[in-house]
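The other protein chains are all here in position, but one chain of the complex has been omitted.
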Amino acid sequence: MREDPLRVHGLVGRRQFLRAGMTGLLVISLPRWAVARPSLDEAIRTFTGGADVLDGRVRLDLPPLVENGNAVGITVAAESPMTADDHVRRIAVFNEKNPEANVAVFRLGPRSGRATVSTRIRLATSQVVVAVAEMSDGSFWSSRASAIVTLAACIEDLS
Amino acid sequence: MARALVNVPKAARQGEVVEIRAMIAHPMETGYRVGPNGINIPRDIIRRFACTYNGEEVFSADLFPAVSANPFIAFTLVATTSGTIDFTWTDDAGKTQTASAEITVG
């Protein structure tokens, strides 16, 4: 009767989430993957190799209220002249509460002209998203934003 | 038959910064979903996207399961010379899909 048992919201099926949640209660009341993944800060440290991350020079656009977490449009723009001597090398995006902290890493250079990238991402629940830009001088800059994710009604599997 | 949509301006002035958009049909199966029989659906995602301009790589991305199904990426490039812009998407199994577009720079 359930036409599409593969249906999920975001990254984890509701059923799995519930089951994980219930057995999790006995242990630490968190789904399995939430315990296993590195924290947001740990993930960022892995990307920067431990270097300091400064606030600024990066803008992260994320809609504050999201209708469905399966496709959330984001744009990251870093301030940079994008010349051979002074450009953005990489832009990475991280999330706080999905099963994995990494979202994407973009590699740019002087031929990009501008340090702006857009994509669509999944947010399993309301959370913080962070964008970090690595400049050609080895410095790291970041910006964060948060989104509230609502659930759709009339889905295919309510259990 | 690659199901991909790429948007590259047909013509640009030399030195102009042009916007490129690329989207491909792909489920981006996260590996975190459970199938009908309680068994995990194996992960199957596009893990790398690359763009070359007359053969030279000018933009690339590593993607993780948090990128939406039918991944969409927009970025910019400096129009240098007339030629071909190629796009390659590589999945977890190493299989690639490609698309390309021509640009005339005057």
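Every chain is named by a letter (A and B) in the order it is written, and numbering of its residues begins at 1.
One rule holds in what follows: a contact is a pair of C-beta atoms (placed from the backbone, for glycine too) under 8 Å apart; a residue touches a chain by one contact, two chains touch by 3 or more.
In the analysis below, contacts and distances are computed from a predicted model.
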> For the chain that is missing from this picture, which UniProt protein name fits: "Periplasmic nitrate reductase, electron transfer subunit", "Amino acid/amide ABC transporter ATP-binding protein 1 (HAAT family)", "Alpha-ketoacid dehydrogenase subunit beta" or "SoxAX cytochrome complex subunit A"?
Replying inline: "SoxAX cytochrome complex subunit A"
>> Applying the definition given at the start, please give the residues of subunit A touching the unseen chain.
In response: 1-3, 7, 9, 14, 18, 63, 65-68, 70-71, 73, 150-159
> Given the full complex, what residues of subunit B touch the hidden partner chain?
Replying inline: 1, 3-5, 7, 21, 23-25, 27-28, 68-70, 72
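Criterion: only the chains that are shown with their structure count from here on.
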>> Looking at the complex, which residues from subunit A come into contact with subunit B?
In response: 2, 5-6, 8, 11-13, 15-16, 33, 70-72, 95, 98-100, 102-114, 116-123
>> Going by the contact rule set out above, which residues of subunit B touch subunit A in the complex?
In response: 17-18, 30, 32-36, 41, 53, 58-69, 71-78, 80
